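Removed: one protein chain of the complex. Kept in place: all other protein chains.
Letters A, B and C mark the chains in the order given here, with residues in each chain numbered from 1 onward.
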Amino acid sequence: MVEAIILPLVKIVIVLVAVLVTVMYIVLLERKVQAWVQVRLGPMRVGPHGILQPLADVLKLFVKEDITPVKADKWVFTAAPIIVLVPALIAFAVIPFGKTVTLFGTTMPGYIADVNVGLLYIVSVAGIGIYGIILGGWSSNSKYPLLASLRASAQLISYEIAVTMTLVTVIMLSGTLSMVGIVDAQLAKGWWFGFMQPVAFAIYFIGGLAETNRAPFDLPEAEQELVAGFHTEYSGMRFAFYFLAEYANMIVVSTVATTLFLGGWLAPFPNVPALSLLGLVPGWAWFILKTFLFLYVFLWVRATLPRYRYDQLMRLGWKWLIPLAILNVVVTGLLKVLV
Amino acid sequence: MITITHYMVLSAALFTLGVIGVMTRRNIIIILMSIELMLNAVNINFIAFSYHLQNAIGQVFAVFVIVVAAAEAAVGLGIILAFYRNKETVNIDEMSLMRW
Amino acid sequence: MVEAVAFYSLAALILGFGVLVVTAKSTVHSVLFLVADFLCVAALYVTLQAQFLAVIQVMVYAGGIVVLYLFVVMLVNLKRPPEAHSDPRRMGRLGLVMAAAVMVELVAIFALGWSKPEVTGGGGLSPNNVEQLGRLLYQDYLIPFEVASVLLLVAMIGAIVLAKREL
Partner (left out) sequence: MDLIWLIPLLPAFGAALNGLVGIRFFSKRAAGLVACTLMGAAFALSLWAFWGLLGLPAEGREHTVRVAPWISSLPLQLSDGTIGSFDIPWGFRLDPLSAMMILVVTGIGFLIHVYSVGYMHGEPRGAYARFFAYLNLFVFFMLMLVLGDNFVVMFVGWEGVGLCSYLLIGYYYTKKSASDAGKKAFIVNRIGDWGFIIGMFLIFTTFGSLDFRTVANAAGTMPVETAGFGVVSLITLLLFVGATGKSAQIPLFVWLPDAMEGPTPVSALIHAATMVTAGVYMVGRNAVLFTHAPETMQIVAIVGVATAFMAATIGLVQNDIKRVLAYSTVSQLGFMFLAMGVGAFAAGAFHLMTHAFFKALLFLCSGSVIHAMGGEQDMRRMGGLRKYLPVTFVTMMVGTLAISGIPPLSGFFSKDEILFKTFLSNKVIWGFAVVTALMTAFYMFRLMSMTFFGGYRGPAWETGGHGASSAAAGHGKHGASPAVAGHGGHGASSAVAGGGGGGHGHAGASPAVAGGGGHGHDAASGGGHGGHGEWHGPHESPKSMTFPLQALAVGAMLAGFFGIPAALGGDNAIEHFLEPSFVARTVVAEHTTAPASAHETGPSAKGASQAMATPGASPAEAAAEHGVAGEASSEGGATHEISWLGEMGLMGFSVLVGALGIFVAWRFYVKAPEIAENLARRWAGPHKVLSNKYYVDEIYDATFIAGTMASARGLWTFDARVVDGGVNGTGWLTMFSAWFSHLIDKYVVDGMVNLVGAVLEESSFVLRRVQTGLVQNYALFMLFGVFAFVSVYLFMR
């Protein structure tokens, strides 16, 4: 009873809270990082070094008026943010955060659920997220959001192909679809797949940027072209949902990348005896460390690279990444067969 | 106790829904969607049988059905777009260029 | 017990959404209902030990095909309501009746009992049957699989040819 119901619930709560807090502070971190890159200080007023800035933002979003355009399609307009947010959150269900540990005589697995098709599960859930964007843009019945949403969804679908291809290579290496299995496979192989599949890793990272509409692929929110993207008409809590979803997606991508390519909770080079004392650090710590490494790169990239033009974006996706990814799959297959 | 028959009734009902959609609606997009419904009904049958016969082949065929559905959707929507470009409508009753 | 609850609730959802799909006025709504319907079907698959199929269902149907529908719906922004004009020679009612009749017949068949196929072993269905599925697809059903891929290719090209304004 405890292990069946309580434990998962507890874990779910923990994960949700963790994600939400992370989101809040990622926002702050982003502003700070950008400030530092641009030799500014960033938010400094609210609390020491602006530590409390996120709380202030949240408060603002809560108290803001929640407008629904007159000609909008009410139901869809309301449903869209939820449709975006939910998949972003439930994706965490299958991500293993750490080793399975035993506490108080009850074995405590480091994940909420280990589905035997975990990887595909994540992919498909991410696919659902698209609806939120399209519908949000469409239902607010205004041209910029519509354009932005079409852009966003097209972008998502295009890059999803390449990303999925890279996942295929990982599957070929690990021989399982379960996230935990993948991590174990990396432990068994003694190599993180990031080293065995540099190309796939690179493609996944780029695709991740594009899928989360991050710079330099943040066209759906290109202020210069379409006011604020598909959530132009949104405000208050619904806008907060979009906001949340976007960053949650960033985290999902990072965690997945960590799991697939950076050996999840594993310490670096687990099979090198010389580095064995790195194993003293608990797994979840490694996991969080790697994830934040990723998130930091996201922010860094945004601060560094200018925005793509739309046709360039599509060319990159269809003419370079997808062929490259497919080629990568073929090569991996050949290697598997030959070696 | 849920027997195979339950599933068959379910799929039959879903299939009939699809048929009704095809028969009654005039918006060709919705008609296509109804066809998707029918295909899903078929899939439900396959899966149910593969479960009750403890045999994975049913799932294999479900996969093929999904493939066919994808192809059908792609081509069908392509046709719809082309048609819409010519006649500014998606009403199937106005797609009667081939009658006498 | 659990199974029954799951089945009945899911069946209700599936059929309910199905009805909504068929009857919804706005095309977009009907698309949404279709997605919901598919999700429920996927859930049903999970109860039937077909996790892989469930995921595929969500990925391909919900994540792919229906998005396509949504795009088309948005691309064809109609000046006038889509179902305004109705051809007098259409026998929609008769269709409805016939569909109902077929349904009734089928139910009758199920009710009156029918020659159930006996279980042909097939090595059983392991609870985690992804490998099993893969082995079947790539060994026994390799040719059909390849044919299906060719079909997809053809469909893709056809779609491009049809949808592109000028080639």
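As a convention for this text, a contact is a pair of C-beta atoms (placed from the backbone, for glycine too) under 8 Å apart; a residue touches a chain by one contact, two chains touch by 3 or more.
Quantities reported herein were computed from a predicted structural model and do not represent experimental measurements.
Visitor: Considering the full assembly, with which of the depicted chains is the omitted chain in contact?
Guide: For the complete complex, the undisplayed chain touches B, C.
Visitor: Tell me which stretches of chain C touch the chain missing from the display.
Guide: Here the touching residues of chain C are 87, 89-92, 94-95, 98-99, 101-102, 105-106, 108-109, 112, 114-115.
Visitor: Residues of chain B in contact with the chain that isn't shown?
Guide: Interface with the chain not displayed, on the chain B side: 19, 22-23, 92-93, 95-100.
We adopt the following convention: only the chains that are shown with their structure count from here on.
Visitor: Indicate the whole-number Å distance between the mean C-alpha point of chain A and the mean C-alpha point of chain C.
Guide: 30
Visitor: Using mean CA coordinates as chain centres, what's the gap between chain A and chain B in Å?
Guide: 34
Visitor: Which chain B residues touch at least two other chains?
Guide: There are none in chain B.
Visitor: Which parts of chain A, given as residue numbers and ranges, touch two or more other chains?
Guide: Not one residue in chain A touches at least two other chains.
Visitor: For the complex, give me every residue of chain B touching chain C.
Guide: 1-2, 4-6, 8-10, 12-14, 16-27, 29-30, 32-34, 36-37, 40, 43-44, 47-57, 59-60, 62-64, 66-75, 77-82, 84-85, 88-91, 93-94, 96
Visitor: What part of chain A is in contact with chain C in the complex they form?
Guide: These residues of chain A touch chain C: 73, 75-76, 79, 115-117, 120-121, 123-128, 130-131, 134-135, 138-139, 146, 150, 153, 157, 160, 177.
Visitor: If you look only at chain C, which of its residues touch chain A in the complex?
Guide: Result: residues 26, 28-29, 32, 35, 39, 51-52, 55-56, 58-59, 62-64, 67, 70-71, 74, 128, 130 of chain C touch chain A.
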